[in-house]
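Below: one structure, written as structure tokens.
Right, chain A next:
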Amino acid sequence: MAKIRGAIVVDTVTCKGCSLCVEACPTDVIRLADEVNGKGYNFAYMFNPEACIGCANCAMVCPDSCITVYKMKVEETV
Partner candidate 1 sequence: MREIRLMKGNEAIAEAAIRCGADGYFGYPITPQSEVMETLMALKPWETTGMVVLQAESEIASINMLYGGAGCGKKVMTSSSSPGISLMQEGLTYLAGAELPCVVVNVVRGGPGLGTIQPAQSDYFQAVKGGGHGDYKLIVLAPSSVQEMADFVELAFDLAFKYRNPAMILSDGMIGQMMEKVEMKPYRPRWTSEEIANLHPWATTGKPKSRERNIITSVELDANAFEVFNHKLQKKYQQMEEEEVRFEEFQCDDADYLFVAYGSSARICQKSVQILRGKGVKVGLLRPITLFPFPSKKIAELSNRLKGILSVEMSAGQMVEDVKLAVGCKVKVEHFGRYGGVIHSPEEVVDALEKKIIGG
Partner candidate 2 sequence: MAIDIKDIIKPENLVYSKSSLLTNRPMHYCPGCSHGVVNKIIAEVIEELGIQEDVIGVAPVGCSVLMYNYIEVDWHEAAHGRAPAVGTGIKRLLPEKYVFTYQGDGDCAAIGTAETIHACNRGENIVMVFINNGIYGMTGGQMAPTTLQGMKASTCPFGRDVQRDGNPLKMTDIVATLPGTCYVTRQAVHTAAAVRKTKKAIIKAFENQKNKKGTSFVEVVSTCNSGWKMTPMESNKWMEANMFPFYPLGDLKNE
């Protein structure tokens, strides 16, 4: 059975930790890190990468264009 798997790459330098992506994610993939970037922001990261479906909702609402999205079909063998 084919399954969609996605992944995001966050530019942790420019991320301002606004958490709009956290809210926009339909599969609860993203959270803000406990650590901070050079500007002192808790940047976004994939907390639950297995759940990412590559829908790009997070990237679309990101005001700082710091999310890149990848998506692929994965054939799962049972």
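On the choice of candidates, all candidates are chains of the complex that A comes from, given by their letters.
By definition in this document, a residue touches a chain if its C-beta (ideal position, glycine included) is under 8 Å from a C-beta of that chain, and two chains touch if they have at least 3 such contacts; residues count from 1.
Worth saying up front: this structure is predicted, and the values here are computed from it rather than measured.
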Query - chain A: touching candidate in this complex (1 or 2) - result: 2
Query raised in the report: Along chain A, where are the residues that touch candidate 2 in the complex?
Result: 5-7, 9, 13-14, 16-20, 23-24, 41, 46, 49, 54-57, 59-72, 74, 77
